[in-house]
Every structure is written in structure tokens, then in C-alpha cells.
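Below is the structure I would like to discuss, written out as C-alpha cells.
The complex appears here minus one protein chain, its other protein chains still in place.
The letters A, B and C name the chains in turn, as written, and every chain counts its residues from 1.
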Amino acid sequence: MSRFLLRRLAFLLLTLLITSIIVFAVTQLLPGDVARIILGREAGEQALEQLRQKLGLNDPPFVQYGRWLWNFMRGDWGDSFSTRMPIRAVVLQRLRNSLMLAGTIVALALPLALTAGVIAGLNRDRPVDNLISIASLSVVGLPEFVTGLVLIEVLSFKLHILPANSSIPVQASFFEALPMLILPALTATLVLLAYIARLTRAGVIEELKQPYVRTAVLKGLSWTTVTFRHVLRNALLPTITVIAISFGWLISGLIVVENVFNYPGLGRLLVFAIDRRDLPLLQAITMITVLGYALSNLGADLIYAALNPRIRLG
Amino acid sequence: MIAAGNSGAAPPRGRRLNALLAGLYRHSASALGTSIVVLFLTLALIGPLIAPFGLNEQIATDALAPPSGKHLFGTDLLGRDVFSRVILGARQVLELAGTGTLIAVLLGTSIGLFSGYRGGWLDELVMRFFDSLLSLPALLLALLLLGTLGPSQRSVLVVIAVVYTPIVARVVRSVALSVKTKGFIDAARLQGESLGRILFREIFPSALPTLAVEASLRFSYAIFLVASLGFLGIGVQPPSPDWGLMVKEARAYVSQAPWALYFPAGAIAMIVVGVNLMADGLKRELQASRE
Amino acid sequence: GGAAPTTQAGTLRVAMQPVVQMDPAYISSDSEVLVANHVYDYLVDIDSANNIQPRLATDWSISDDGLRYIFQLADGVTFHDGTNFSAEDVVWTFNRLRDPSLGLPTADLYANIDSIDATDDLEVTFMLKESNPFFLYDLSDNHALILKAGAQDPSTAFNGTGPFKVENNSSDRIDLVANTSYFISGQPKLNRLEIIFFDDEAASVNALRSGQIDLVMRMSTSLFSSLKDQPGIQSVSIPTNGFDLVRLRVDRSPGNDPRVIQAFKLATDREAAFNLVQQGYGAVGRDSPIGPLFTRYYSEETSIPPRDPQAARQLLADAGYPDGLSLTLHTPDTGGRPDLAAVLKDQWAEAGINVDISVEPESVYYGDNGWLEVDLGITGWGSRPVPQFYLNVMLECGAVWNESHFCDPEFDQLADLAGTTLNEDERIQAYKEIQKILIERGPIIIPYFFAQFAAISDQFEGFELKAFAGRTDLRTVSLISQ
Partner (left out) sequence: MHSEHRNGDTLKIEDLTVSYHTGGTSVQALRSLSLNIRFGETYGIVGESGSGKSTLALAVMGFLPANGAIESGRIIFQGEELRGRSRTAMRALWGMRMALVPQDPLASLNPSLRIGAQVAEVLQQHLGLKGEALRQRVLELLRTVRLSDPERVYASYPHQVSGGQQQRALIAMALSTEPELLVLDEPTTGLDTTTQAAVLDLIRDLMRVRGTAALYVTHNLGVVARVCDRVAVLYAGELVEDGPTNGLYRQPLHPYTRGLLDSVPRLGENKSAVRLRSIQGSIPALDELPGGCIFRPRCSLAIEICKQDPPLNPSGEGRTSRCHRWEEILRGEVSARQKTPDASLAKPHTARDETILGMEEVEVHFHRGLTLREMITAGRPPGVRAVDGVDLQVGRGSTLGLVGESGSGKTTLARAVMGLTPRTAGEMFLLGSELPAGLGQRDKETRTHLQIVIQNPSEALNPYLTIGESLRRPLQTLLGLSRSEADSRVHDLLEAVHLQPEYARRFPVELSGGEKQRVVIARAFTTNPDLLVADEAVSSLDVSVQASILNLLSELQAEHASGMLFISHDLAVVGFLADDIAVIYLGKLMERSPVRTVFDPPYHPYTEALLSAIPLIDPAAEQVEIRLEGEVPAASQIPAGCPFHTRCHRFLGDICVEEKPPWRRNEAGKEIYCHIPLDELERKQSRPFAFDSGMEQRG
């Protein structure tokens, strides 16, 4: 177990390193003069040059990267190139928001998708199964700004039950924010729904084939006992891990949702950073994201191992 | 099979294809899916012939006109016929999301097969790298790449490929891992089959059913990705009739002309449903017929 | 509405795109200017009718040769940190803005200033090198906000004399509170101003509709018309001098052949573009930046030849392009520009001009000066109180932002005259000439001037939108007291 954790930690560090290099490398290739993008098209050469000096943009790339890495490891995330704000505070603030949203999404998506998937799986190839897969699939290809649009029209403007906008106040507590979290969460859920539901369905169908189900039934156990105690326990394993993994994506992958509802999450900050060539900001966000992804992966494995006696970590 | 000497030959493609289609049409769901896919494929082929208007043909006087006999799906802000654009979009979507997914599938499959079969440190390395890529949000990768390559159809293809190759590779790899322990692979190795042959003739077919489903799902998300990129103002260039882009553009004036948004959106929903249902059917048939 | 309240009341929540630069010397976007313009004060301001209004300068006098400007400053003005405002601060501010070694955006604008002196505790004297009829307008330039002399880092520390103080400045919003000791009594009327950042216009309009935002000043024509008859919302639109510009580089092929330029002009239907893209808000353009709002200078004497694709085709053929031209049309991703591009593509196609559209993120397009490089491009130009600015930076030979690389001695000479003479009639004549030149051989097509939109909750009164939204003055906005 401890060996397992050790190895994972090593991999995590490796991943962080690789991704930070990837991101840094690509940003070097990005067109656009960083200084010019920061100071705007009206700034004069001298000003630009001064800024480049200040930000060390004239140093060779590996020096820049090295400097960043060194500082970052020492916990100094630096100031934003563009807004000059201390990055750490900004990113952590946004991370907090993103976590709140991600949490809500999981809380919504999990029961919804599982129920749908289980029902579909238990009624394989029956109308209800087809209905569920068609319904959930129809929204997969639709970008969040369409589903979001519809949800807003209906839930906010027609029924007036939820706010159309989610720009939560700074430092809002989870419960203050909750009403504003639901719509974006619902929108993101629709994207995941089909994926998770289909996965669950597959899992259920797969397990139903297993001989042990027959054993259970022929014990004279009630339908519910068979389904919940025997089938689902095994059927849901893959689903749970997938959800845990997608948690990483939820943390900063929700760019569009955050835009549509103007939710102050990491995703929008990410776009901002790229737009503004705000390298240290971008790197910080990337690291956070990768960390989140890695941790949720780890979480997934642990949950899986916990629920599945056949798996031994190590 | 005319000459006895030819007895090694498999049944002609045609017959197997018919059998497959027959199988697909036995189940209502996959029948529906297949029909939809066929429909859109035909549109992609003959779209330009049947579209009443050009993809960027603007009738200023008809701007924002609601659905009517002249414009079945109404017109958009610039007075372009939505119906025509949806039809012409079919080819566009296949060219973009379709080709992109295809590239990802080809790359992913090759890498996944090789990495899984070869195993060892190389496999470890490749998977590490892919994990790293996967741990970056798709849109981040997309934004960075598009920023670097400059917005264009080609760049979007690259993006889709880069974003989905690792995922496909993973799926295929897991199949490769399970198949490579099978007896018939030992047999192939004992016969001294070439690596390529082992990967693509011996292992690959077993991956097909899973791959079909994965690919269709990727295709769905590719459409989605293209649209999202459009939303962020990068990627496909106007006046492309890409449904994702149409939806994005129409969003700006949805309150004036909802049809301009809902018809392309509907098209997306339809093809996604179609492709996925068909893939389910394919998986079922492929496995049923061989395992 | 009731009588103006003696004390501040009410909070106004404004949707704006995120601010990046907070140093007044660098601010450029609506939101940056809006915030700065309420935290700091200008020496002189411009009202919505483009007339100069006193602000920190209560009064001024100009020498007959138009080279000396003496300003009397308001008494008893204090900065947010409590220190007193004096002539020194004005001197320091403008010296900073014009110092060539700092290379601030305003360096060129104020290059013409010879000296600035605090001739008294509350009196400042500017000496110009040569006369400049628009100098007061230059002084009210967006960046010309008065800082405390010796201010250390204006981009992170905000110490102004303005009607509002920065209470909190985060990555997703900026909250301002009324400056209770503002030097103009009865202002501001609101006690809070919350600038909430939106990346997406539709989102901000939704927020307005659901009452989570009170004021939106940045939205597409369609979004605006969708707000037309929303209960509880007053929508405002005003014409501006801002315009979208389509230009061809004339310093190299194919643009260096006048016939090609003419072909483009003949192939373009400005009216149609205006109607499709702007849906009738604003005004049709005549290929010159001197728009109809400059009533004294605007002229329709020279008529624009009507659209004639066939003639255009012919011209191209003559110019050596018998089977048409293929070019890439570059455009930033903001406003109606991508739409305009699509429209032009369709119009031009008829004349055998085939363009591929390349929409690029605004920050990149302007960021790496791509917009100055490309052959064929669309650029958005913000509204300015006087036309001279456009001529100086956009069309004069070698001007900083001469994207079309246009270089025409006659034009330059006219522009200089207009920019220096103190004789209004002369100037009017020059401007008319210029418009003639631009229509006949100018490298630019200006299909339309756009309107500025705003929508505000009907809980508020006293809102007056300005052509450049960022300069809108919210000091006088107040909550309607029930």
C-alpha cells in the first residue's frame, strides 16, 4: 500500500514536470509579443523593452523555465504578467470556486446517470433502454452553451426558479453560492450524463451475465436484494472510477459553462491566461489542474480497491 | 471460391457486409441509428446538389426570416438559408469531426496496439506521456495548439487528433494487453509472423467492437469540441456551415431567430444519436458473429 | 423620480469585460477606462455632445497664438489617501505621460507640448510647440487622468481624486465605494459601484434580464434588439464616430494598383452590409473616418459610385487579374466583424474576388501587430471626439497605425493644415478635400459607423451613455427613490 502511494507520488511529480514543460514549450511557440499583448497596441518601444526586462522575457527560454520551476517549487508562484496580482491568491480563490462547482456537478450527475444507466441496463433493449440512450445521447454533441441556453430560458426566464447568472460574490460560502451553482452544474451534468449512463448500463449488462447472479436468484432472494446487494455492487465499479477521474476535468475543463453562466472558476482564468500570454498564471493553473487530475485518479484507484476485494494495491 | 485452390479465401466482402447490415436492422435501435448515419452520409455526398441555396448566399431582404416554404428552416442574421447550410454542413462535419476522429483512431490504434503488445518500459513511457496529455483539459490543449498553429480547419483537425489519440490508444491498448496472452498470438509468434501482421491482422480485429463504440463517442465529442472552440472564437472559420459554428453564431441572436440555432443543434443531436446507436449495433454484431 | 438625495444611496452593478491594465497610462478597454474614470479625474472632460467640460480644471484661458494654455484648478480637492490635490500633481502626471524615455502610449499625443509649469498652487500653464486647435480634447484623452505626484505603482495602488474609491480588486470583479469627500457636492449619488467581469456578452444580458446586473454597455446588435421590450429594462442606443474599417495594403501588390482598390470599392454594397450587420443601428459609411456626427466637417458632395460587380471584374482584369483575386481577409473576433467578413465574402465573390476569412482573437490580432502586416483586413476603430486623430494615426504617411500603408502627399498636407490651423473654415475645407481624396483613391472602405448600446435597470435614473462607453459618467446616476 505505502509502496503503491510512493510510486504514485513519483509518477505525479513526473507528470507535473512533463506537463509544465509541454505547456511552457507551447507557450514559447505562441505568436504575439507578450509585452505588446500586456501593454496594448498603444505602448511605445521603450515601455515594451522595460517590461521585457522586468519579466525576464529576454532570457533564453530554458533560463526562464528554470527560474519559474525553481520559484514554483519554493512556493513562490509569482505575480501575474498582466494584472500584476499575486498569482497564488487569485488561483486558489478560483480553485475554491471550481471545487464547489465540481462538487455540485458530481452530486447531481452521479445519482442521475447511475439511475438512468441502471434502469437501462436492467431493461436492456426494451423501449425504456432505447429512450434513455437516445435522450442522453442527444445532448452529448450539443455544446454547453446550447444546453445552458435552453436551461436558462426555461428555468430562469420562464419558471423563475433559478438565477440565470452565477457570478458569485468573492468568498461566498458554499451555501450562499449553491442556488447559483445548480444551473451550471446541471449543464455540465448533461454532457457527462450519456457517457456515465452508458458505462453504467454496460456494467450492469455485463454483471447480469455472470453466473453468480443466477446463484443469488436461485437462493430465493428478492429482486431488490439481488439487484442492489449483488449486481450493482460489482456493476458500478467502473462507473465510480470514471466519475472520479472526470473530477479532474471538472476542475478546469468547464471553460464554456463558466463563460455561459459567468462563473468565476479556473476555466475562465485559464482562457484569460492564454489570451494574455500570462505564462506564470497559465503554469500555476496547469499545475493545479494536473494535480487535481492526478489526485482524482488516485482517488479512483483507492475507491476501486476499497470496493473490489480482488484488487490489491502495490 | 471458384477454383478449389482458392478455398482459403474468406467469403466475399459483399456477403459479409450484407449479413452485417441485416444484423443491424434486426434491432430497432441500431436500425434507427444506421438509417440516420446513412441519411447524413448521403447528404454529405449529394448535399451541394440538393441544397436550394449556397452556403454563404445572402438574401439581404430575407434576413432573420422564420421557416417558410422558401426557407424550410428559416434564415440567419445575414439572410442565409439555414436549411441549405444544415445540408451542406453534413459534409463539413464529416470532414472535420469525422476526419479528426479518424486520424485520432488511426494513430491511437497503432500506438495502443504496439505499446500494449510490446509492453515493458516503452509501454510505460508512452502511457506516462499520454497520461500527462490527458491530465490537461482538452480545451487547454486546444487553445494552446490553435494559438500556435493559427486558427484554421487544418489546426482543428490537429487539435482533435491530439486530444483524442491518447484516449483511443488507452482503450486499444487494454484490448491488446488481454489478447496478447491468447493462444493464437503464441501461434502467430511461433510461425514468425511480422510485428505488423501480429498487430493489425491478429490483434486488431478483436479491438474492433470496442473501438467502434469508442470512436463513435469520440466523434460525438469532436463535434462538441469544434463547437466549443467556435464559441471561444477560434477554430473553424466563417462562413463555414459547420453545425457547431452555426449554433455558436446563431446564439448571438437566438431571441430573434431561434430556428437558426435549433435546426443545426437538432442535426448535431441526430447524428450523434445515430452514430452511437449504430456503433452499439456494430459491436453487438461483430462480437456475435465471431465470439 | 424624487429630489436628488443629499447622501449617496444605492449600488449599481455593471457588467464589463475583465480589466487587465489599471495604470491610467495604459488603460484601453471600456472597463479599464470606466473604472479609472471613476477613481481618478480628468483635467477637462467631454460631455456626450463632444463639448469640453470643466473637471479638475474649473476654468482656463488660451493665448491668441494658441500656444499657451492656463488652467485654474478646483479648490479643496483631496486624494483618496487624504492628501491635498495641487498643480504639482497635474504637472507630474502630464510630464510622465509625455516623457519619451518612458514610451507611454501618450508620448506622441503630447509630443507637441513644450513645457508644463505649476504657475501657482492651483494654476497650471501648458506651452505648445505649435498651435493645436484640439489640444483641450487631447488633454481629455482617456489616459490623461490625474495621479498623485510621485505615485509609485499606479497599476496596483489606486490613489485618485475621483468620485469612487477602490474597495476590493479581484480577478472577477472590482468594487468601488463612494468617495464621501468628493469635491463636487451631491456627487456621486450612488454609494457603491460594482464592476463585475463577463467574458460573454450574452451572459451579461442574461444577468441583466434576471436582475443580477443593473447596467450593460457592451452587446451585439442582436442582443440589444432582444432587450428592446424587456420589462424593467431601459435600453439606450446612440450613434457614434466608431466604425469598422476594411483596408487593403497599398504598398505592395495587389493593393498597389489603384484599379484593384477601386474594384474592391465597386464590389462592396455598404448599405447592405450596414443593414445586415448593424441591423440599421448607426449610419452608413462613405469610406472616410469623418462621420456624419461631425456635422461641421461631414460632407456628401463627392458621390460614391454605386455597387457594380461587373465593372469591378473588368478593373481587376485590366489590372492583370482576368480570373479574379484570391486573398485572405483577416478580422478580429470581436463585435460584428466576423459577420461583416462573411457579408463581404459574399458581395465580393460576384466581382471575382474570393477571400478566405481568418478570424483571430483580438488580443493576438493587435498583439503581434499582425493587423499592420496583413494585406486585407478589418479593423474596429473606437469613437473619438474629433476626426483629426484618425487622420494622424491611421492615414498620414508613416503614421503609427497606418495599416494600409497609405502615403499621399496631398492628403498629408491637408491633414496637417486641418490639424494646426486655428481658422475653422480652412479646416472645414481641408476635411472636405480629404473626404474627396479618400473616396476617390483612399485605401479604405468604411461600410458603416456603429451605434453604442446600453441597457440599464429602470430602478436608476440620470444615466447618460457616451459614444465611448468607458467614458460614461456614472456620477450622476441615482437610484429612483420609491
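Assume a contact is a pair of C-beta atoms (placed from the backbone, for glycine too) under 8 Å apart; a residue touches a chain by one contact, two chains touch by 3 or more.
Quick caveat, the model's predicted, so the values are computed rather than measured.
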Tell me the shown chains the invisible chain touches, ordered by label. A, B
Identified contact with the non-displayed chain, of B:Thr34, B:Gln58, B:Ser84 or B:Ser206: B:Ser206
Touching residues (missing chain, whole complex) on chain B: 1, 4-11, 26, 182-184, 186-193, 201-202, 205-206, 208, 289-291
Residue positions on chain A contacting the omitted chain are 3, 6-7, 10, 210-212, 214-222, 225, 229-230, 233-234, 307-310
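Everything below uses one rule, namely that only the chains that are shown with their structure count from here on.
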Ranking A-B and B-C by C-beta pairs in contact puts on top A-B
Could you work out how far the Cα centre of chain A sits from that of chain B, in whole Å? 23
Cα centroid separation, chain B vs chain C, in Å, comes to 46
On chain A, where are the residues touching two or more other chains? 31, 259, 271
Which residues of chain B are in contact with two or more other chains? 147, 150, 251
Spell out the residues on chain C that touch chain A in their complex, using ranges where they run on. 18-22, 26, 28, 100-108, 153, 155-156, 168-173, 196-200, 202-204, 206-207, 209-210, 212-213, 361, 363-364, 366-370, 401
Along chain A, where are the residues that touch chain C in the complex? 31-33, 36-50, 82-85, 90, 93-94, 152, 156-157, 163-165, 167, 170, 259-262, 264, 268-269, 271-272, 275-277
Hey, which residues of chain B end up touching chain C in the complex? 56-58, 60, 63, 77-79, 147, 150-152, 233-234, 237-239, 249, 251-253, 255-256
